[in-house]
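The complex appears here without one of its protein chains, the remainder shown in place.
For reference, chains read A and B in written order, and residue numbers begin at 1 within each chain.
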Amino acid sequence: MERLPILKIGQMLLVSIQVDLRDDMVVALQEDLAERIVETGARGVVIDITALDIVDSFTGRMLATIAALSRVLDAETVVVGMRPAVAITLVELGLSLDGIKTALDVERGIRLLSPAGGAAR
Amino acid sequence: MTAQELPISGDADVVRVRQAVRAAAVEAKLSLVDQTKLVTAASELARNTLTYGGGGGAVVEQVTKGLRKGVKAVFHDKGPGIADVAQALTDGFTSGSGMGLGLGGARRLVDEFAIETAPGDGTTVTVVKWAR
Partner (left out) sequence: MTSEPFGDLIDRCRAAEDDLVRRWRADVAASLRGRISELELDKELRELLDAVLSAVATADGADTRSAAYGEVRALLVDLSRARALQGFSPRETAISVFALKRAVRESVEVGPEFTAFSDVIDELGLFTFESYAKTREEVIANQAEQLLELATPVVKLWHGVVALPLVGTLDSARAQVVMEKLLQTLVDTGSEYAIIDITGVPAVDTQVAQHLLKTIVAARLMGAECIISGIRPQIAQTIVALGIEFGDIATKATLADALLLALGRIGVDVTAEMSKRGL
């Protein structure tokens, strides 16, 4: 099965989703990320969904689970690049993703996770 | 565009249904937000067909009402059916893995929503989204 690549940048892990998400890929990502966080001792995870044209309740739940999971492993998760149409749809669907940090793009996401940048917001 | 019949028997089929619905929504000139709402609803419903209905199919077609264009998608399965439809449409209700937003959430994202089901008799959900 195709797996989503996880890149390590400094103390952070970056997942940039560039393909149409299948549910089994989503489940695999959850497992892979938990493993990589422990393995690398990463302090933050940036998930870039700029290329995703929809986020349904399954994917939304995955994002929430990853955030909760990484928090237990002492890492923060930021979801970046959500498109306006996707955000409006998620709100209509009833999903507010409480507890997940968000940023406009990867750069701002990384800044949010770095020790100094986290205080700004 | 003629009606397209798509099988739903695996995760990859859910992706294909999303793509077909997107193409139909673009052709019917739905706004970007309406396209996204419809494709998201289709994704929820296709997953329901797969997870709870044990697989089935989807029919996607363009429809018109007067001058308005729209997209109709029908999801059908021969699964166990739903005993209590009202309960299944309630937010937070789930019999499987999910946030329980599938059916009720999908209904909020479309303009027309109809469900036909009986225990042991499968489930058919029809949704329509109109161009504004």
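The rule we apply is simple: a contact is a pair of C-beta atoms (placed from the backbone, for glycine too) under 8 Å apart; a residue touches a chain by one contact, two chains touch by 3 or more.
Please read these numbers as outputs of a predicted model, since none were measured by experiment.
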{"item": "Contact residue for the chain not shown (choose from A:26, A:52 or A:103)", "value": "A:103"}
{"item": "Given A:12, A:25 or A:90, the one touching the chain that is not displayed", "value": "A:90"}
{"item": "Missing-partner contacts on chain A, residue numbers", "value": "80, 82-88, 90-92, 96-97, 102-105, 108-109, 120-121"}
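Assume only the chains that are shown with their structure count from here on.
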{"item": "Averaged-CA centre spacing for the pair chain B and chain A, given as whole angstrom", "value": "27"}
{"item": "For the chain B and chain A complex, residues of the former touching the latter", "value": "11-12, 14-15, 18-19, 22, 32-33, 35-37, 39-40, 43-44, 47, 91, 98-99, 101-102, 104-105, 108-109"}
{"item": "Residues on chain A engaged by chain B in the complex (per definition of touch)", "value": "20-25, 53-58, 60-61, 83-86, 88-89, 92-95"}
